[in-house]
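A single protein chain has been omitted; all remaining protein chains appear in their positions.
Going by the order they are written in, the chains are A and B; count residues from 1 in each one.
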Amino acid sequence: MSVLSAFLSDRVIAPTGVAGERTSCALSELKPGARARIIDVRDEVDQAVARRLFDLGFRPGVQVDVVRRAPMADPVIFRVAGCELALRRAQARCIRVSLEA
Amino acid sequence: MTSATGQTAGHARQSEARVALVGSPNSGKTTLFNALTGLRAKTGNYPGVTVSRYEGAAEVAGRRVVIEDLPGSYSLDPISPDERVLTDVLDPLNAGVQSPDALLVTLDATTMPRSLGLLAQVMQTDFPVCVVLTFTDELTRRQGALDVAALSRAVGVPVLAVTGGRRSDLVALRELLSRPQEWARPVVPPPHAPMEVAAWITSVLSSARYELPEGDARTRRVDAVLLHPVWGTLVFFVTMFAFFQVIFTAAAPLQDAIGSLFAWLGGLANSRISNGLLSSFVSEALLGGVGGVLVFLPQIVLLFLMINLLEGVGYMARAAFLMDRVMSKAGLEGRAFVALLSSVACAVPGIMATRTLPSARDRIATMMGAPLMTCSARLPVYVLLIGLVVPSGAGWGPISAQGATMFGLYLVGALSAMVAAWVFSRLGRSSGPLLPFSMEIPPYRIPSARSVALSTLDAARTFLRKVGKIILVTTIVLWLLLNLPARSTADLQAAGVNPANHTAVSAYVIDHSFGAAVGHAVEPVFQPLGFDWRINIGVLASLSAREVFVATLGQVAAAETPDTPTIALRTMRVEEGPRAGELLFTPPVVAALLLFFLYALQCMSTIAVMRRESGTWRWPAIAFGYMFVLAWVMGLAARLVVGAVT
Partner (left out) sequence: MAGDLAVVPVHPESLPDDPRTLRWVIPAGTLGFVGMPVEVPAPLRQLLDDATLAGLTVEPAAVRLTLAAGLEWREQGVRVRDALQAALAVPEQWQAPDLADATDAMAAMAAPGDDVLRAAVHQVLDGEVGDYIRSHGGQVILLSAHESEVEVQLSGACRHCPASDVTLTERLEGGVRALYPGLLRLTARDEPGPGAGRRMLRLIPTRGR
């Protein structure tokens, strides 16, 4: 492994510490059409997954829209940072969001 | 860098600049690569991994620059072997792969907040970096905005907008490519701590007056149908059906034409070359081998034309999205569906189609399952064998017993393929890291005809160059095995064979060939399945292509028409051993043969293409091994079960 990727794999995606706001929930709980703002990635999530979600644009403070679900409700397409990404529910469950109007 | 003038060609080659393309998937990286290198690209493999390596030369300002298209990735923090290749290449300390002299980073202008994250990581390396902004036209169309000059100032490296490989944009890029050592370097590289990177991205985008584009209205309208639970699924199956039809039926006349052409050439060779053995070598081994390679081309070209079109448009990601839930049961992702389906026509294009899978683990798992799908080459074998034991008239009402047996074989093949893929995917999971699943759903875009054509051409060319050689060698070796030692007229007369009777001569030659020796030698292995040395010759010959089994058995049995040897085979009797005198092709033996052909990897072309796509002999060896064991066990079980029933 290169020095750089070793460096990057040391990154810590820490929870933001924003306490459970009244509207905070998991990204996987939202219905298509909902809009939310990302709070953080849950503490118990594997760091490799957390770092990848961060690199994919799921960063704290970023707005995310639920676009649509696949026929059997999994995976789900989200719109984040200008692009549409499908995540399986297992991953979407790791992302804590606050609902927006 | 030193001037190339006055140096020898060898030195000039050494001083060639290497520029690597880095970018996330769907960032227009490969389109740019094709636009820069065109037909001069060549495909290889990175050492020891199932990751294709694309490299090509570009002519810039009278100099040759080698361009390398690195695997697409969202991050330099690797989670898959493909991404590890990228970080290895970007690691100057890694002696295993050659590092480039400079990097071109393609950034999709419509997804800048994410793309800049990758750029920030790439700028941590010491390479000179130049940014190529793609899809700026789409950004404007979707009401977004970006000031290219301001972006360049903010990131501290040259930034150039290149739209869909447009020539005028490329002129400026080529100009830059000719002198990478003069590119502006950032005085302070971007931060790497997550929240600081996020802040850096915000700051850079604000300076570049970036406006995030609106969602693509066109894409939203099309997706309302194509990703609809009912209509979308319907469209998916119609698309796949069309897909299958094209590789199965549309390719057939072309394949027949190639077959006829080589038959005609063979006839020509036969009539021109007087030496019998030589003429037979040229017409059967050489021309037969070349024809056996070329016959795959129509399928490969058609399949890749469709895959590249669907991929370029953006439908493949959607098909994967729709099929994800189903395929995840087999431990695979949606895209593997196309590869498995194509394998019903032929495993060769099917295995080549695995290159569209983003993860190496999925590619291997799919490759290991794909050859079990019932390919069209098994069809003549099945028809012959089923015809031997199942009466053509038998059946239940409108359902014919022959058709039902055939259907059962297809079904068992498909199920076995899924199970095999699931097993290999499981095995791969225990050794590799857990991949968080994510799939980008790009907006619908019109693919560049050039890119589609080049990728298709590349698939065909790699097949001919890398796979063709192996198929040709196999054909020649098998021909030699089955036709040597050569028999003179005196030999034949001494053995009581009439030299004028072609059928008798060819039967005598093959029955006393080196191949027959091999057939005798492996008899203990196949004896439990009820195969004798003559069936073994057929099994051996079928390694060049399964359908050869039919004609070879015909030749061995001295059938008048070797291509339809049913009658001759029905009367074949066991020569020696406890069953001596009994009919050879009894229902238990035929059942064993059917299952043997269902499971065994009796196809050197598949082995060769697996070697090419996986980059090592390891995977084809594993595949051949596990399938042989499976085929043997299943064959034995079938013989015992059918033997007990009848």
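Points worth noting:
The definition used in the following text is that contacts are C-beta pairs under 8 Å (C-beta built on N, C-alpha and C of every residue); 3 or more make two chains touch, one makes a residue touch a chain.
Please read all numbers here as calculations on a predicted model, not as lab measurements.
From the options B:203, B:271 or B:498, the residue with contact to the unseen chain in the full assembly is B:203.
Of the options B:25, B:92, B:189 or B:259, the residue whose C-beta touches the omitted chain is B:189. For subunit B, the list of residues touching the undisplayed chain reads 153-156, 187-191, 193, 195-196, 198-200, 202-204, 206-207, 209.
Everything below uses one rule, namely that only the chains that are shown with their structure count from here on.
Averaging Cα coordinates per chain places subunit A and subunit B 34 Å apart. Considering their complex, residues 74-79, 84, 87-88, 90-91, 93-94, 108, 110-114, 117-118, 121, 124-125, 144, 192-195, 198, 212-213, 215, 223, 227, 229, 232-233, 321-322, 324-325, 328, 433-434, 436-443 of subunit B touch subunit A.
Residues 1-5, 7-9, 11-13, 46, 48-49, 51-57, 59-62, 68, 70-72, 74-75, 77, 79-88, 90-91 of subunit A are the ones that touch subunit B when the two sit in their complex.
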